[in-house]
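Here the complex is missing one protein chain, while the rest keep their positions.
We just call them A and B in the order they show up, numbering each chain from 1.
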Amino acid sequence: METEVVHTNFKSEEYFINMGPQHPATHGVLRLLLTIDGEIIKKVEPDLGYIHRSIEKMCERDSYQQIVHLTDRMDYLSANINNEAVCLAVENALQLEIPDRVQVIRTIIGELTRIASHCLWWGVMGMDVGALTTYFYGFRDREMINDIMEETCGARLTMNYNVPGGLMHDIHPNFVKRVKDFVAHFKTKLPEYDRLLTENIIFKKRMIGVGILSKEDAISFGASGPVGRASGYSCDVRIHHPYSAIDKVTFNEALRTEGDTYARYLVRIQEMWESLSIIEQLIDVIPEGEHRVVTNAVIKLPKGEYYQKVETARGELGVYIISTGTKNPYRLKFRSPGFSNLSLLNHIAVGGKIGDLVATMATLDLVIPDIDR
Amino acid sequence: MSYFSDIYQGIKTLLTGMSVTGKYFVNSRKGAITQQYPDNRDTLKMFERFRGEVIMPHTEDNEHRCTGCQKCEIACPNGTIEIIWDRGIDEETGKKKKKIDQFVYHLSMCTMCGLCIDVCPTDAIKWGQNFENSVYDRSALTRVLNKPGSKLMAGVED
Partner (left out) sequence: MIQLRITEHIHNWLSGMMSEGAVSIVEMVLIAIVYLTVFAIAGLFLVLLERRVAAWFQLRIGPNRVGFQGLLQTMADAIKLLTKELTGTEKADKFLYNLAPYFVIISALMALAVIPFTKEFHAFDINIGIFFLIAISSIGVIGILLGGWSSNNKFAMIGAMRSGVQTISYELSVGLSLLTMVVITGTLQLSEIIEFQKNGWLIVQGHIPAIIAFMVFMISGTAETNRAPFDMVEAESELGAGFHTEYSGMKFAYFFLAEFINMFIISAIAATIFFGGWLSPFGITESIPELGVFWFLAKTMVLVFLMMWFRWTFPRLRVDQLLTLEWKYLLPINLVNIVLMAVLVWLNLTIRL
């Protein structure tokens, strides 16, 4: 007697496409297995691990000052904020008193990094949808921030400027002037971005109503950052659990309720405006003081578990350290924002077309090394 | 009626978008941000804190400041620095003292984190600004930072 094998998850009129690890639209090495019927997507399955470098295992071998330079390479677009997360975790565990100057400078550099990341996101968003010149305009503005970082920290992408205890060296004398020039310049550029892309009718038709994520789904999938805020879920770590000098400034949280790709786009544009206002409030009042608190050469955290949350450009990054009192952590885990944001891709892309998938992935703003670590 | 307002809105936003790129086209001569790299080497100046590679500055008498304390070797996360040292008799005090034979620096493994320069007590190593480090032979990336025949500058203690 023969039993017939019935394939339940693959019908005969569907076909199977591999959006492979090397692809211009998946920002990094991400493999997506798509099951498509004509033009409609039936299932999306991400396949991760192509850039796994065992960062968390390396952190078990390194001392706390050396862990900081590994976090640069996770989510490389908000490298300063990642460094700040580990440094804050260690400083809070050791109960060090960090001078005001360090806190204010860390906040300013963090917001500059956020603007740089969103500039790159805007450029790549335009490129994915088809407007190829936006890439260059976004990068031109990012170059100014890179120059600021290079003059003060020494590097453009993997800065390694924060150390547990403060900053590696003091800011350059030109820092304040350069940041002020940049703020003045960027305020004339953001309306131009609006005129070029945001109001464009072709862009609106491709983005409105596409990839809708409801608030309950955002909370249950653990979406954070602009993805969650576009669905109405107020999840900004800077407001709910403030750190560094954030509680000294006032700013609004960018919230929308529609949850489609256009809402995610508008939330990020508004975040850029808010970051500019934070920088403006802080740049003139940097307090004098030390730029570094001297710690031991060998840092040993007391026994226990420590957790620190920060808001990167992608969402909520969490650093969880279990220490047994020695000079290396017993276990260090990063809660990466991209991992939770990627998990909702299957939920929101099903039923749409391939062009919509590209637009949705661009607004989720994934950086694959952040997911794979 | 929304048919016509749709058309009117569409044309208006499209023309606004075109005006933005048109403005950049007209100003393209002075707005171009390209630096024509190999031709502008004479005028190219990097920032002073730029992290190119690690160098050990020597004075004119071929003296450096490295006492061989190995703090940089311990601080480096991935073993980029190897110090080959031995103990010799110090001329002034007559006691045994560490001195370095070779300061081996693997440029191929360096992540430019700066922890070695941060922790050096005598400012022996600094950031160099040379970034054109490509070579045809991988063994040229393993450098010895102290020049042959150089010795420690007098008066430097760690």
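As a working rule, contacts are C-beta pairs under 8 Å (C-beta built on N, C-alpha and C of every residue); 3 or more make two chains touch, one makes a residue touch a chain.
Bear in mind the structure is a predicted one, so any value in this text is a computation, not a measurement.
> Consider the whole complex, including the chain that is not shown, and state which of A:155, A:301 or A:358 touches that chain.
Counting the whole complex, the residue in contact with the absent chain is A:358.
> Residues of subunit A in contact with the chain that isn't shown?
Those residues of subunit A that touch the unshown chain are 15, 17, 19, 24-25, 39, 126-133, 135-137, 140, 196-197, 200, 202-203, 205-206, 353-356, 358.
> In the full complex, which bits of subunit B touch the chain not displayed? Write them out.
Here the touching residues of subunit B are 7, 14, 17-18, 20-22, 24-25, 28, 31-34, 36.
Everything that follows uses one rule, which is that only the chains that are shown with their structure count from here on.
> Using mean CA coordinates as chain centres, what's the gap between subunit A and subunit B in Å?
26
> Using the touch definition from the top, list the residues of subunit B that touch subunit A in their complex.
Subunit B residues touching subunit A: 9-10, 13-14, 16-17, 19-21, 33, 47, 49-51, 71, 75, 77, 111-115, 118-119, 127.
> Can you name the residues of subunit A that touch subunit B in the complex?
Where subunit A meets subunit B, its residues are 62, 65-66, 69-70, 133, 140, 143, 147, 150-155, 158, 160, 163, 168-169, 172, 192, 195-197, 199-202, 297.
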